[in-house]
Structure formats: C-alpha cells, structure tokens
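If you scroll down you'll find the structure; I have some questions about it.
Left out: one protein chain. Kept in place: all the others.
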Amino acid sequence: MSLLETKPLTGRVEEVGGPVFLEDYEAGGGYVAAKKAVTQMTPSEVIDEVKDSNLRGRGGAGFPTGTKWGFVPPGPSPDGGVKYLVCNGDEMEPGTFKDRWLISNNPHSLIEGMVIGAYAIGATKAYVFLRGEYFEPKSKLAKAIDEAKAAGYLGEGVFGSDFDLDFRIHSSGGRYICGEETALLNALEGKRAQPRNKPPFPPASGAWGRPTIVNNVETYCNVPSIIQNGADWFRDLGLTEDAGTKIYGVSGRVNNPGLWELPIGTTIREIIDEYAGGMQDGFRLRGLLPGGASTDFLVEEHFDLAMDYGTIQAAGSRMGTGTMILMDDSICPVDMSRNLQHFFAQESCGFCTPCREGLPWVESLLLDIEEGRGQPGDLEILDQNAQYIGAPGNTFCLHATGAIEPLQSALKYFRDDFERHIVEGRCPYRTNGNA
Amino acid sequence: MATFTVDGKQYEVEAGTNLLQAILSQSLDLPYFCWHPAMGSVGACRQCAVIQYQDAEDERGRLTMACMTDVQDGMIVSVEAAHAKDFRASVIEWLMENHPHDCPVCEEGGECHLQDMTVMTGHSVRRYRDKKRTWENQDLGPFIGHEMNRCITCYRCVRFYQDYAGGKDLGAFGSRSRMFFGRVEDGVLESEFAGNLVEVCPTGVFTDKPFSQHYTRKWDLQSAASVCPGCSVGCNTFASERYGVLKRLHNRYHNDLNKYFICDRGRFGSHFVNSQQRVRHAAVKANDGVFEYGDVNAALDRAVEILKHEDVVGIGSPRASMEANYALRQLVGEENFCRGLSDSERIVTDQACSILMKGGFKVPTVTEVEAADVVVVIGEDISNTAPRIALAIRQATRNVSFEMAESANIPLWQDAGVRGHAQHQRNALYVATSNSTRLDDIAEATVNALSDGITQIASQIAGQISGESHENTFVTSVAEALLAAERPLLVTGTSLRDPNVLNATAAIAWALRAKEKEPAMLIAGSEVNTFNTVVTCEGLTLNSALTRIADGASAVILENDLYRRAQSDSVDRALEGDGEVVALDVVESETLVKANVVLPAASYAEQTGTFVNYETRAQRFYQVFQPQDDIQPAWRWLSKIASRLGRTDASWTTVDEVSRSALAALPGIDASLEELAPTKDFRIEGEHRVARQTHRYSGRTAMNADVSVHEPKAPVDDETPYSYSMEGQNPGDQSGSVIPYSWTPGWNSNQSIFKFQAEVSGDLLGQSGGKRLFAVPSEPDAEVDKEFDFSVTQPTRPAADGLVPFPIHDVFGSDELSAQSWPVAQRAKGPYVLIHPDDAAVLSASAGSGVRSDALVGSFEVVIDDCVQSGSVGIAVGLNGRVEIPDRTIALVVDPDFEPRQLGDARVIAKS
Partner (left out) sequence: MSEVELIPMLSQEEVAEIEAEISHLPDRESAAIDALMIVQKHRGWVSDESLSAIANLLGMSSAELDGVATFYNLIYRQPVGRHVISMCDSVSCYVMGADGLAKDLETKLGIRFGETTADDRFTLLPIVCLGACDKAPTMQIDEDLIENVSVEKLDEIFEKYT
C-alpha cells in the first residue's frame, strides 16, 4: 500500500517533505474526492459513505461524523436561508498540537474535506474558526484558500457545478471555551463566547440561527480519503473497533516528543516506546493524560491498552484528542493538578456557578496543599467539589466536566501524594522549597 | 395535560410547562436565581437542581436543572432527594465564597432572595479560605445604588436591562470568576426601567438609592396595595411608609397590567408625597394678601363663605381621585363643574372617549399589547407618556421569535435559544411620531411628521387598507402588515393634543374591521385619572370656567395647577380678578398661592380612592398611612364644606360611600364597588383585617419616644380592610388585590409573589383587579359607524415665520407630581427643546446651548434631533412649569446666559 493509503493525513507531507500546497497536493490525487463528491454523488450518498466509514469526530468527543451530518435538514432550506459548515480549529486544549500541524502542513486536505462536507449538508458558507495565536497556520491556510479559489474549487460554481461555497477564516479572540462548539458559534457571531444550551443543536439552529455543522480539523482531513478510497478501506485501517488512522502525539520527558499518524488502536506503550523514543534517562513514567488536559489520568496498569475510543473509556478516561501528556516521577501530582486547575479556572466562561466558583476554590485548595497549608478535610472538600462540579449535566457545558477529569483521577491514583502534603505540611517533591 | 410526581405527590400541569415553573406553581419551595417568570430560563446558576427518575423502578435518578427541563406526562422528580439537596447546598456554598457577610448592614437584608435561598438550602458554615474578590462600585445616578461585591453572577440584571427592556448602557463584562455588571464608566443608567433592577437582582447589588438614604428594613415598613399615579396605565404597586414618610414603591403584580415591572417615573416619582413643597396646613389669605396657616376651622368657615356666592365654579383634576372629582361635581353641580383638563386636552380626550365608547374597538390590556403581532404607533411617544406600554410593545415584537422557536422545537422558556434562533427577526412595529423615540431601535420603519402630517399618513393607511393606492412606502407597508396581521394593534394617545390623529387612527381600525380584522386600539391618556374625569360628565370648558371666575364667580380648584392647563394670561385674569378661590392640593403651585383659601389634600398614599386608567379600568388604591398635620383627602374637605352648607347630598363620612355614589352616578355604567376591589368590610376568613405592618415590625413602641413614652393607640381604620398595626392576618391567599406587601414564610423578597398567584404568572388569588367602566362590546355595533364620524379636519395653520411648536413629553419631569419627587428632579433634564440640525444651524445654536422665545416661559436647552421636522420645535412640556404649547409659530433666539442643568441639580422643576 502506498504511503497515502496507510497515512491518508500525513503521507503526502512525508512524501513532499514539508507543507503541501496545491500543485503537490493535486499531484498526490488531491481534490479528486471533492470533485467526485460534488459532480458525481448526491449529498445523501456522501453522508452515507461517511456514516459507513465509522469516522468519529477527532475534536475529543468522538461523535460519529456521518450521523451528525445527517441531522441537518436535507435540501435547500424552505425559507431560502443559508446553512453553515464550520471547522473547529481552536485547538486550545493543553497538550494538543495536532491541528496546528495539519493546517500548516496539509491545508488543502482540510479545505477538500470541508468542500465535501459543505456539499453533503448543503452549506454555502464555510468558516474555519482558527485560534487567534495561530499566525503561521493562518497564512498557510490563507494561501491554500487562494489557490483553491483560483482553481475553481471554492467560490461560485465549485468544480463547474452549481454548488457555491464561500470559504473564510475567522481568527478567534482567544479563549479555550471557544472550542466548545456552541460557544464557538457565539464567537463566530461576534458575541461573548458563552456556550449555548442544547437543544437546539447546531444542525437544527447554529450559527446565526441557521443549520450548522461543526467538526474538528482532523475530522475533515479524513473525509477526502474516505470518499476516494471508500468506507470499507477506512474501516479496515483501524486496528480495533474504531476506524481509520489517528494522529497521536506525545509531550513530556520522552526522547522524541512529536506526532505520528498511526492506525487507530495502536497501544499506548507502542506509541511512547516506539515512536516517542521512550522516557529520557533518569525519568520514570508515572501517569499520563491520554488525550489532552481534560482527560483522566491513566497509570502503569493501562499502558498496554489500545488507544481507541472504547478501550480508553472503559479504562475510565477518554481518548480525547489522542495527544498524551506524560507525568514523570519528578513531577508532583498535586502541583500538576494545580497547574491544570489553574488553566480550567482561568478559562471558565463565567456563566454557570459550579465552574465559575467551584474551579477557583479547587485551584486555591490545591495551591494551599502544595504550599504546605493543607488541612485535614481538604481532600474531602476536593472530592466533593470534584463530584458536584464534574458530573455531566451539573454544569451548563462540558468545560467543567473536562476540568474535573484529571483532578478526580489524580485524587484516585495519587492520593498518597495528596495526603503526604497535608500530613507533612510541605511538598515532598520540592527540595529547599523549590521545584 | 401532563401528570407528574414530585416527591411522591401527583400534580397536573400543561405538558411542556417548564419544570421549575410547574413546581413553584404548586407552591412548593425550590430555590433558584437566574430563572425569572417574565424572562424564562438560561440555566446559569444551577440552583434549581432536582432529581429526575426514569421510571418508578429507578432509585438513583439523575440530577437535572428544573428550569431547563419541561414537564412530560408521567415524569417523576424529587426536590427532597438527598443528592439534590446536597448539590443545591453546594451551589450556595460556591456563591457565598465571594459574597460579603454583610447581611446586617446590607440594604437587601430581610428581603434578600440570596439570603432566603441560603437559609432554605441550609448552607451555614464557611469552608472557603481564600480572599474574597472585590470590586469598585459605580455611580449609576440618582436612582440606583451599586454594590458589586454582593454579585452572584446570575445574569438577571443584563437579561432584564438589555434583552427585556432594550437598555444599551448596562452590560456584562469580563469572564470566569471575574464578571462585572455595570456600565462602561460611571454615569446615569439611561433606561427608564432601570429601577426594576432593584427587584430583579436577587441580592443587594442594585439597590433603591433614594430608599437607602433613609433606610428602613422591609419588615419595618407599613404598606398597602396601591396604584401608581404616574400615567394613564395605572400600574399596581406596594407603597410603603415609616415615620410618616412614603419610603418606596415596589411592583405589585397585576396579571393584565404591569405584571412584574413598572417604570422609574412610577417607582421613584412617588417621593412627591414627602416633598418640601407639600401643602401641610390649611391657610386663609388675609386682607394684606399674606396666608395665615393652621386654623382649620377658620379655613373651612372662609371656604363656606366663599361658596355662598351665587355663582360658583368647580374645577376638577385628572390627577385627583374619582371620589374627589365626584365630590366637587356634586358640590357645585354638573353645569358648574369643569373637569380640569386644558381645552385642547379636553377636546382630544373627549374624542378618545367617544372612539373607545362608540367605536367598540377592543381596548387591549398590557398583556394583550404583549400578544400583538403587528403594532403601529401613531402620534404618541409612548416611551415617555406611558412607559409600561412601550415595554409591552417591545415584548410584542418578540412574538415571531416564539413562533420560530416553536417550529424548531425550542421550548419557549429557553430564553437564549429562542433569541439566538430568531436573531434579528421581530414582529413589525411602525412608529409615526414628531420626534425620535426609544422604540425606534426595534421599529421596522419610522416616519416623522408634525401632527397634521401624521394624521395624513394615518388617513392614507386607512385608505390603502380600503383599497386606495398610495405611493408612500411607509403607508403601503403598514397597510400590508396590518392586513396580514392576526392580532393588529394600533397605539395612539392624546399627547399631541390633536383629535385628528385619533380620528385618523380610528379610521385605520375601522378600515381593518371592514376587512374582517379585529384590531386592538390603545389610546394613552394624559394622566392617571384622565378617563375618569371624562366619564363623570361633560361640564364646563376650562376657558369658560376661567372667564366666569374672572367675572367674579367663586371657585373651588381641586388638585390642579391651572398654569399647566391654560395660557398664563387667562389664568392670571381669573385668579387675580374678583372671584374668590378655594384651592385644594397636595403640593404647592402657582395657582395655590393665588387662592384665598388653601386646603391641604391627601396624596394617593394617604387616602383610599379610585383611579381610572387608559382601558377605563377603575382601580382602588388604599391608604398606606394616615396623613399628618391638617392634611385630609380632598373629598373629605369638600364633604365638610358641603355639610356646613347644609348640603347632605354632597357630604359623606367614609370613602366607600363616596365611591358608591360616584359609581352610581356614572352614566349607563353598572359597576358596584365590590367589583372594583375589596371594600372596608372585607375580612380574611371572614374575620381578620389585613395587617399593614409585618409580624416583625419593630420599635413601634419606641418610635415616638422622643415625644412621649406612652405608646399611642394604633389608629382605627374605618375605611379599609386594613389595620394600622401588625394585628390581623398577614397576606393570605384570599386577598390577592389587598396584599400590602409580598411576603410568605421563607420567602422574604418580592420573589414570594408566586405564592399569591394561582400559578406562576397567573392571576393573583382572590384578585378582583379593578373593573372596566366601558365594557368592550364583543360584537361591534354596526350602527355605530354610521353615527360616528372618523373624518379628519385639516387644520389651518397660519403661514408665518418661525418654528411650529409641538409638545414633547419626558418621562422624567413632564408629569407634575413626579417632578416634585427629589430623585426624579435629579434625573430630569432642565427645560429643553428639540430642533432639527438645520434649524439649529440657522439659529447658530449647538446642542447644549440655550434658547428662549417671547412665547415661552424661561430658557430651554437645545437638543438636536434629526427626526424633528425642520421648521418645527418640540417643547418639553412641564419642565418649565407650563404644559400648554402656543398655537402659533414661535421665534427662538439664543440665550447667551443659559446654563444647562447638571445632573443632581435637584432644584424643583415646577418652581420657576
């Protein structure tokens, strides 16, 4: 099999040895799929193909993409209004760095995936919602958009058909919560990025009250090869129940941190040892967050598990974005938890009480414990907060739920560490009070 | 209908009802913050959590926010489940992390929803150790205090101010645990509904600033059910007193009228009752022209002497009660009674009445205004003349968003979802006025013209509806929208003093009716009781009354400053002529000082009586506290005079008696006092009076200790169902229209109102809610249109140089009584004129500079308004103590010495 067939997302970049623009992209078979979809397939055939492929959203929640697209009322809207297709390129989840790479190196695969998606749902306007800090990816993507427009793949009459697609980038004003898809829609509308209640779900009423689909960058990048090679091929790529490849990443004290496109279901140990080059000398792996900051810790007993949605969930965590953050034995779990909760408390949108008021309390307790001011009973307060903030549905959106995942698992797996801090009145990881 | 189970008990509600609302409607206790009955749910506070079970077998259930769920048939929930209670206590614990523990010194203490909910959830021990966040507060102007540290981030303030009331200058800033609610910078909150923040905020962030200045706990207020005297809507209020001072007004729910909100003229205008300008003593003018005060008997004797004159004229008042007007009419006889309206106001008001009576159009309640699907406002700056109606119109324009939500399966209570889905879609509102208005921002189209232009436009709309064709796009689109409407509403009013405007508006209604549409027609009157003075009788015109007085007739002038009703020279002639005058009033006026006898009249808060609103709804207001000094209700003064004159037919001993006589005298109207509201004989459970004071009312025995250590006997109340003490029943569920304040155990704040409603946002239990004096015919009388003439007479305006003056009304200051309220006086602009930029340029007057005219009293600030027709000038009435607008063009000149009035410059406006 060619590199493009085993690594549909990154193969072409590997072949070209750097960012792929239109000429290289087309030379590798680019836009064949989009052209096929737009000129030879009906929208429902496209949606069915994506459904059959079992592609699941790569933004973290793993929702089946074809199913989501199927929620959009088909055909032109009775009132003649537009539908929107939006790419979630906000990527602010700590420890996650795959979308930046994809946009910078393979921007046309994103555009092509979105052309197919827009055609499938009947959207005439597409937005890439991009992190405001992503200057370099933005310029690469802008260049690719210009190329695609010039080639007639975007704009009026895509591939000479009567399908029009207005394609734009929205640079975010910067807030993690913008990544939450309904908050993203508010941000797109120029408003405060507070999440919205569901229902209405975006496919029924999204951007500007119109039917809208939001998918992750990596999700869209998978679409062209599915249309080109078929759903069966895509399903077969996965090693386990899940389909396709996944961009896995590793950060932390390994010899070779980075990203790799691997068949979905590759084991954690293989990713760390084979691809990331194992732990650096003198550091032992104690635990890891498998898919970004908002996933539960996994520990030694889990390292041989396959990185797929079901397996990681069964182990009590989530595959999330598939980019792991490693905690080695020099890191104090209490302090790392403090760092994480600082992030989540800061990035709370401020709308609902448990998240807005609960997370700062959690952060302040963790700081107290870390700095030797912990008191008996503090862990119970943390447990209680974790329970009440973290249960899905207790807060308005899943930000707080995500925030609590690493905390509750740290309290479970590293409880000794927390207790020692309180009993000893200091952080055992600090020598002379310094990290 | 859906049956649902709460903690083992079954209840029935409409399927799809919001669960929180359904639970509260059963009078059960479930804490909440961000939900509001008028504003729906957003799910921000997470306080209303309950456990929802899948079925009878499910023992664990799932925590769910009641306000974000709707009731399904067979639904099983628990409010009491331990997990739900623990979670709710946690929510309070989070909210209290940063909340100051200042209840003992906080103005909200004792009526604080946060305090109530904290007690209800049982949270009591502080575990959070970090520092509290703090904020700097803003100066939000004379009405609203700001104490941000108390904020619990429920978002209600912005949701009310921006989303509901359309205010622009209050916002939510920041994010995470540093959310700030206020203005971009210090400054007066612009919205005329800002005062509702006091009640909407569940804690003490936004407080009633005038009330704070001489603060009293809610439980130390003596209160009664009242009616706002601010405009012709007649919103219902709780009026509260202590130490002889009317302390504040709160909204009193009325399902057809104000519901949960009143305007700031009403809320803060009530302080005229405590004004320095109050008339407190009877006075007789001696020969040297100096008043001698304080001898009530002498004053009455002198009044009797004056009234023995062979020619006696009585001038009533649209701001005095039905009882006072009736007593005067009875005293002087119908042919000698003038209703006290200016002549122009009288003509336009009579026209309004005949349209209402004979036209047989549906006169909408405020709630019905909210339900309209197309609204056309013709010739009335309703935000300034009847603000509560404008607020309702704003809601009416949202009806389409509910329809859109319904078809998208978005529950109607899901506020953010409904708004987000509808985006900028609104029901059509058209506004035709002489100046820019605060409804323009949501109008589909506006048009500006002087009253004859407006008349013409309205006539053309009527014509277009009947099949004519006009070129004007405003005309055609209004006609089209009205014809397509299911619940069309026409709103007009008397403020331009032009009956043609009303006729032309009625012509539209008539044209619609011919097309099988049933339009609603709302005519805003000039004052709280304008329509009552109309139903009472025809009577004299003011100018003929003035002429008679000038010619030597004696006069009784009831609660009326005639300088606000007629041109100064004719008033001067009358008051400075031979005729002797007895004047009764609440506050001092130019008229009063020219009287021979002055009798201090009770304000609405010091007496019981009746006002008739724009729908001709007669509503009862009750005495809150007994007047001090020589003050007495005007009808009682008049009764005393009558009885000294031996006129038993014009003297009564209780207010109920006057009211009954007045009602009986209404031509062709059959209304008993009992239908209006509970009378003095009403008793809860057949035996208890309604206590004006709370069970916890404190310090009664010490209140007057500086005068006497003996506790005075509580006054006996022979006139109302209330008692002047804490004895009697506290608000009970049979006494909706007489509850003196909203309180129920555990619910100390006004949120407790739901305990007195049949269901959330339903009628008050036991409410009579007033009675409309003109019944709206269910079937329009086909004969009526034949006899009734909607034709418009084109005015002949003298062609002359200068600017055509027209009246404009300002919610703050144009109204005589509220202008005497010190907070309103601070908030009000000084006298001003609106002119078109071109005219300003011709005059070399810039915004903020001053102009004057020979035809006007005093100087005016120039306010530039693009919407004013060039060649005309809008004159803010009342702000210079004058209301009548010259009926000819006027010349303006720049006044180089003019100093604009600064905010907080509390000079009393009516005094020039």
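For reference, chains read A and B in written order, and residue numbers begin at 1 within each chain.
Throughout what follows, a contact is a pair of C-beta atoms (placed from the backbone, for glycine too) under 8 Å apart; a residue touches a chain by one contact, two chains touch by 3 or more.
Nothing here was measured: the structure is a model prediction, and the numbers come from that model.
Touching the absent chain in the whole complex: find that residue among A:D166, A:D273 or A:E371.
Residue touching the chain left out of view: A:D166.
Considering the complete complex, identify which of A:R12, A:R192 or A:H421 is in touch with the unshown chain.
A:R192
For the full complex, which residue in A:D99, A:E218 or A:E261 touches the chain that was left out?
A:D99
Taking the entire complex into account, which one of B:G109, B:G171 or B:P900 touches the absent chain?
Of the listed residues, the one touching the omitted chain is B:G171.
Tell me where the left-out chain touches chain A, residue by residue.
Interface residues of chain A facing the absent chain: 91-97, 99-100, 131-136, 166, 168, 170-176, 187-193, 208, 249-253, 257-259, 289, 293, 323, 325-328, 331, 336, 339-340, 342-343, 346-347, 349, 435.
In the whole complex, what residues of chain B lie against the chain that is missing from view?
162, 168-175, 183-185, 423-424, 436, 834, 837, 847-848, 863-867
Going forward, only the chains that are shown with their structure count from here on.
Distance between chain A and chain B based on Cα centroids, please, to the nearest Å.
About 54 Å separates the centre of chain A from that of chain B.
Tell me, which parts of chain B touch chain A in their complex?
Interface residues on the chain B side: 42-47, 49, 62-65, 68, 86-87, 90-91, 94-95, 97-98, 127-130, 152-153, 155, 172, 174-179, 404, 408-410, 414, 416-417, 420-423.
In the complex, go through chain A and note every residue touching chain B.
On the chain A side, the touching residues are 175, 186, 192, 196-197, 199-200, 204-205, 208-209, 345-354, 356-361, 364, 368, 381, 384-385, 388, 391, 393-396.
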